[in-house]
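Handing you this structure, nothing more for now.
For this view, one protein chain was removed and the others were kept in their places.
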Amino acid sequence: MTTFAQLTHDQRAHLTGSEEAGGVWCLTTDPRKVRALLEGLRPAFDYPEDLTCIDTGGELRVFCRLWSTAQRQAVHVSLTIPRSRGHLPTASDLWRGYEWQEREVFDLFGVQFDGHPDLRRILTWEGFPGHPLLKDFVVDNDDSSWEIPEQTDQEIIDLLSRE
Amino acid sequence: MDALRNLAHIIWYFIAAHEVLRSFVVAVCSLVFMLVIVLIAIWMERKVSADIQNRIGPIRTGGLLGFVLQSMADALKLLLKEDLRPAGADKWPFVVAPYLVFVPAFLVYLILPFSATWVPQDLKIGILFYSAVSAVPALGIAMAGWSSNNKWSLLGGLRAAAQLISYELPLGLAILAVVLLYGTLEMKGIVAAQWQHWWMDLITLPALLIFLVAGMAEVSRAPFDLPEAESELVAGFNTEYSGMRFATFFLAEFSASFFISALAVTLFVGGWSLWGVDIWFAQHVLHMDPSTWNLAAPASIPFIMKAFWFFVFLAKSFVVLWILMWLKWTMPRLRIDQVLNFGWKILLPAALLNLLLVSGIGAVLPRLSKPLTATQDVAPIHIDDSVGLAPVAQTPPPLPPLRDDVPAPGTP
Amino acid sequence: MPLRDFRIPEFDAPEVQLPTGELAHETTIVSMGPQHPSTHGVLRLMLKLDGESVLQVVPVIGYLHRGTEKIAEKRSYAMIVPYTDRLDYISSMYMNLGYVRAVEGLLGIEAPPRARVIRTILGELQRIASHLVWLGTFGLDLGAWTAFIYCFRERELILDLFEQICGARLTYNAIRIGGIVADLPAGWEDGLRAYLTAQEQGLRDYEGLLTGNPVFRARIEGIGVISAADALNWGLSGPSLRGSGSTFDLRKDDPYECYGEVDFHVATADSGDCLGRYEVRIQEMHESLSIIRQLLPRLQEPGEVQTKVPRVLKPPAGEFYAHVEAPRGIFGVYVVSDGSANPVRVRFRSPSFANLSALNTMCAGMKLADVVAILGSIDIVLGEVDR
Partner (left out) sequence: MGVTGDQIAAACDKVPGGGYILARLDDVLNWARESSQWPVTFGLACCAIEMMATGAAHYDQDRLGIIYRATPRQADLMIVSGTVTKKMAPVLRRLYEQMPEPKYVIAMGNCASGGGPYYYDSYNTVRGVDLVVPVDIYISGCPPRPEQLLDALIALGQSYKKEHALKLARG
C-alpha cells in the first residue's frame, strides 16, 4: 500500500510539484523527467485510464491519469510543453492502452511521441490540414467553403504490407 | 366447335408423339410450377421467421393473396432495376453464373414423382440424374464469386466450393442407402416401395437425418449459409449482383431449398403416399377397390386419388421445408472450419456407418430388393381385409394390358 | 443546392508480386467497412487475410468523428449535456451522468438523495437496454437473427419508461446538472414493476435461444482470448475486462450515486474469450434487475430532484475528472474551467476507444468469422469511439 507521502518521496527527483486533491494524487513533471516518473509508477498503477492534452492558450498541457486496481487510487500526471513541435517520450510501451490515446493526442494537438510504434492520424484522415483541437484552429461555419481534401489509404496499406 | 376440338387433338397428338416437344412442354410446366412454389416458399419464409420472432410479417401487399403477390412484387421490382456489371468483372462468367445455378435448380424438378403416376420425366436413373445435376450450382457459385472482382464475393465463392463439394459426399451416401435398400434408381419405384411397406421409412430414418443436414449445407441454408453469410461477407458470392441476375440467384436458392425438402420426402418419408392411410381412406370412405390399382398402368388409378397424393406430397414437402426454416431462424451460423470438420469428420463416417447398417438390413430382407428392380415389376397391391397391406407376392402376377391413353388423330 | 463534386478515393491494394515455387500463396488485404453489416456503424477494419485466416487487423476509425470536444469549448456547461447523449447513443443516460458528475464536482455540489436514487435506477435500466442491443447485434453477427428481435422487444419497454420521464426514446438529456429533469410521473413505478417481470421472462427466452445452443457455444468458446493482465494493460474496461477475470468495476471500486448503498456482486468470467464476455453481460443484466429491485422502496420517499443551480453556470477555475462505469466500461469526463461560462476543455474518455484498440491482439490467428464475433463481443459504439 503506497501512501501519497511515500509516493512523492520515491518520485521526488522526477517531480516539479505534487498535491492531493479530492482523493486524487496530482503530480506535475516536465518532459525530460516524465519517462522516469512513469516507469516508477508502472508497477503500482496498472490501469491506463486516460491520456489527453489541454490547450490553455499559452502552451499545451499533457495530462495522464492512471489507476491502481489494487489500491483503488488514481494519480494524475501532467506536464507542459510548447505549442509547436512539442516532443514527448512515448508511454505506449509501458501501457499498451496509451498507444491509441497518444495517436489521438498527436492527431488533435500535434504532439509528437518519440518511440511510438505507429504514430498516424487516427480520428481525422491522412493529410488533414492542421490539428483541430488547438485553440487557433478556426472552424469555418460557412457552407460554401466546404471541401474534402484528398483521402488516401497509403499509410494503412504500407502498414499492412510490412511483414 | 368440331374444328377446334380437332385442332386440340392434333396438337395433343403432336405433343404426345414427339418426345422432344413433350419434353419441352414438361420443362416449361415444371418451370412454372417451380416459380409458383418459390413465390410461396419466399413468402412462407418471411411469415415463418416473423412468427418465430414475434412479428407479423408482410401483410400490406396483396391482402389475402399476399402469399403470391408479395414475392411477385419483389420479382417485378428486381426486373426493373438497373443491371450492373462491375468495372473489373469478368464478363462471360459473370453473366453465365446465375443461370448455371438456376437451370439445375429447376431441372431437378423433372424427376420428382409428384403423385403415383405424375412424374414429369420418368427417368430410370432418376437419382443419378439428381446427383449429377445438383453438382453444377457449386460451379456457378464459384464462378460468380470469382468473376465479380470483389474480395467478399471471392471468399463467398471459395467457401461455397469447399462446402458444397464436402457435403456432396454424405448426401450421396445417404441416398445410396436408399438405393441399396430398394434396389432401384428410379424415384417412382422408391416411392412405390415405401407406399407398400411404410415401415421401410423407419429403417431409413438415420439416413433421413444425414440427408437433411447435408442437404441444408448443399443448398446453403442456415446454419450452413456461409457462402452468403451476411454478417461476414456482406452478401457473399452475390455481393455484386443486382436486378434480375440477383433475382435468379434468389429464386434458385429457394427452389433448391424446396427441392431438398421434396427429395427428402420422396426418398425417406414416403413421397406422395400416406403410410397406408390413403388406402384405408380410399377403401372405406370413398369405397374404391385399391386391389385393381396398378402403378404401371396409370389409367387404373382414379384421378381423385392422384390429386389427393399430389397434395399429400406438397403438404409433406412444405412441412419439411418448415422444419428447415425453423432451424434457420433459431440457429447461429457455423464457422467455415467447423462446417468442414463436421462434414468430413462426423457426417461422412455417420453416413458410411448408416450405409453399412442399411446394407445389413437389406441382406435380411432379400425379397424386397428382388421384385422392385424396376417399376414395371411392381405388383398390384392386394388388399386383405384381415391383414391390411399384404406382403408383395413372390412371383408378380401378369400385368394388365396397358391402355393407350393417346387418342388417334382425327378420332372425335 | 448543387451537389459537391469531389474525387472518391480509390482503395487500391498494393501490387502483389506473386510468389513462385511450390505451395505458393499470397495474402489478401480486405477493407471491411465503413459500410458493412457487422461493423456496428462506420468502423472500418483493414484485414490482412491468408485465405480465411486473419493475419492482422488494423481498425480505421474517425468516420463518425464529429468534433464534440471542439464544439464543447464553444458551449455553456448546460448546453453540453445533449451532446453527451450522442456519444454513446445506446447508453445516453450514462453519458449524461458522467458529464453531469464532472460538472457537479467542479461546482462542488451534489444532487439531492431522491435524484440520486432515480439516477441509479435510470442508469441500471440503461445498462440493461444497452446490453440488450449488444446481445441482439451479437446474435446478428453470429447469424442468429431471432435473438435480435427478442432483445428489442424488451428494450421497447425500457424506452417507454424513459419516454415517460423525458419524452425521448434515445437521446434523453434527462440527467441535468444538480439533479434530473423532472420528478417521476405518476404510475411510473407500476410500469417499472411490470417491466421487471417481463424482463425476467425475456432473459429466460434469450438464454434458451442462445446459451445452451451448441452452435452458438462452438462459435464463441475459446475465441478472442485475452488475459486479465493484458486486458488491463490495454486499458480495457467494463464487461470486456471482467470477462477475463478482473473484478475492476467502478460501481464497487469508486462508488458513486447510490451504488455504495446497494448489495450486488460484480459479474466476472475467467475464460477471457467471447463466451466469458457474453456470460458477464448476461449476469450483469440479472444484477441490474436486482439493484433496481433494491432501490424500488426508496422511490416512495418524497423529496427534491433538483438542487438550485444558477442559470448561467460559471464554475471556479480548476479541473475535475469524473468517471462512471458505463455499460461498455469506464467513461471518464475531464472538465477544465477557467471561471468563464464556457469550459476550456472537455475531454471524454470513452471505453469503446480503448476496448477497440486491443482488437488486433485478440484476433491473432483467428478466422474471418471470428473477427466479427470478437468485434461483437467487445461491444463498441462508434459514436463514442470517434466522438
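Letters are used for the chains, namely A, B and C, taken in the order the chains are written, and counting of residues starts over at 1 for each.
The rule we apply is simple: contacts are C-beta pairs under 8 Å (C-beta built on N, C-alpha and C of every residue); 3 or more make two chains touch, one makes a residue touch a chain.
Here the structure is a predicted model, which means the values were calculated and not measured.
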item	value
Among the chains presented, those that the missing one touches	A, B, C
Of B:Leu7, B:Ile56 or B:Ala299, the residue in touch with the unshown chain	B:Ile56
Residues from subunit B at the interface with the omitted partner, ascending	46, 50, 53-62, 69-70, 72-84, 230, 234-235, 238-244, 246
In subunit C, positions touching the absent partner	1, 3-4, 6-9, 34-37, 41-42, 62-67, 70-71, 74, 82-83, 85-86, 89-90, 133, 136-137, 148-150, 152-153, 155-156, 159, 169-171, 382-383, 386
Absent-chain interface as seen on subunit A, which is shown	124-125, 132, 137, 139-141, 143, 146, 148, 151
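The working rule: only the chains that are shown with their structure count from here on.
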item	value
Topology of the chain contact graph, where touching chains are joined (line, ring, star, complete, other)	line
Chain nearest the overall Cα centroid	C
Chain centre separation in whole Å, for subunit C relative to subunit A (CA means)	23
Separation of mean Cα positions, subunit C and subunit B [Å, integer]	48
Distance from the mean Cα position of subunit B to that of subunit A, given in whole angstrom	65
Subunit C residues counted as touching two or more neighbouring chains	none
Residue numbers on subunit A that touch subunit C, as the complex places them	22, 24, 46-50, 52, 54-56, 63, 65, 69, 72, 74, 76, 95-101, 104, 108, 121-125, 132-133, 137, 139, 146-148, 150-153, 156-157, 159-161
Residues of subunit C touching subunit A in the complex	4, 6-7, 9, 11-14, 29, 31, 46, 48, 56, 58, 60-62, 65, 67, 69-70, 105, 229-230, 232-236, 246, 248, 253-254, 320-321, 323, 330, 332, 334, 336, 344-345, 347, 349, 353-354, 356-358, 361, 386-387
Residues of subunit B that touch subunit C when the two form their complex	49, 52-55, 151-152, 155, 158-159, 222-223, 225, 229-232, 234, 329-338
